[in-house]
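Data block below; observations after.
Of the protein chains in this complex, all but one are displayed in their positions.
For subunit A:
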Amino acid sequence: MAKSLVLINLGGMVLNLEKKIERLTLLLRIDGELDMHTASDLRQAIDSEIEKRGIRTVILNLQDVQFVDSSGLGVILGRYKKLLPLGGKLKITNVPPHIYKIMELSGLPKIISFYIDEAHAYEEGRGA
């Protein structure tokens, strides 16, 4: 475990994804750097759950994301676009300030809903 943490800090080559599935909601806690190398891991992780389990709400907790560039943002936007015609939703929580700055510049917060934490993301839309 300690070894993989060192790898993330030094090279950003490892993306750790912690998955939680509750009914049709997938929660992903992302730990690492989101760039062109790791973006495909994230895409596959989300798309396979949408296709296999019929997941319709995806919550991304970005608390432990250390870096994001346009490749990472592209995958997030791509999942939003994939869920939309399925009647699904993409929600983002716990965004560190320096990551939010990049997202803001891209205009992503105008399209995708941001929440302060997982509880707020789960709450919104529940029982509606």
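Rule of thumb we're sticking to: a contact is a pair of C-beta atoms (placed from the backbone, for glycine too) under 8 Å apart; a residue touches a chain by one contact, two chains touch by 3 or more; residues count from 1.
Methods note: contacts and distances are computed from a predicted model.
Novice: The chain that is not shown, which UniProt protein name from "TonB-linked outer membrane protein, SusC/RagA family", "Sugar ABC transporter permease", "ATP-binding cassette domain-containing protein" or "Anti-sigma F factor" does it carry?
Specialist: Missing chain, per its UniProt entry: "Anti-sigma F factor".
Novice: Just to verify: which one of A:Ile30, A:Leu73 or A:Ile92 makes contact with the chain not shown?
Specialist: Selected residue, touching the omitted chain: A:Leu73.
Novice: Of the residues listed, A:Asn16, A:Gln63 or A:Ser106, which one is in contact with the missing chain?
Specialist: Of the candidates A:Asn16, A:Gln63 or A:Ser106, A:Ser106 is in touch with the missing chain.
Novice: So which bits of subunit A touch the chain we can't see?
Specialist: Residue positions of subunit A that touch the missing chain: 10-13, 33, 35-37, 43, 67, 69-71, 73-75, 77-78, 98, 101-102, 105-106.
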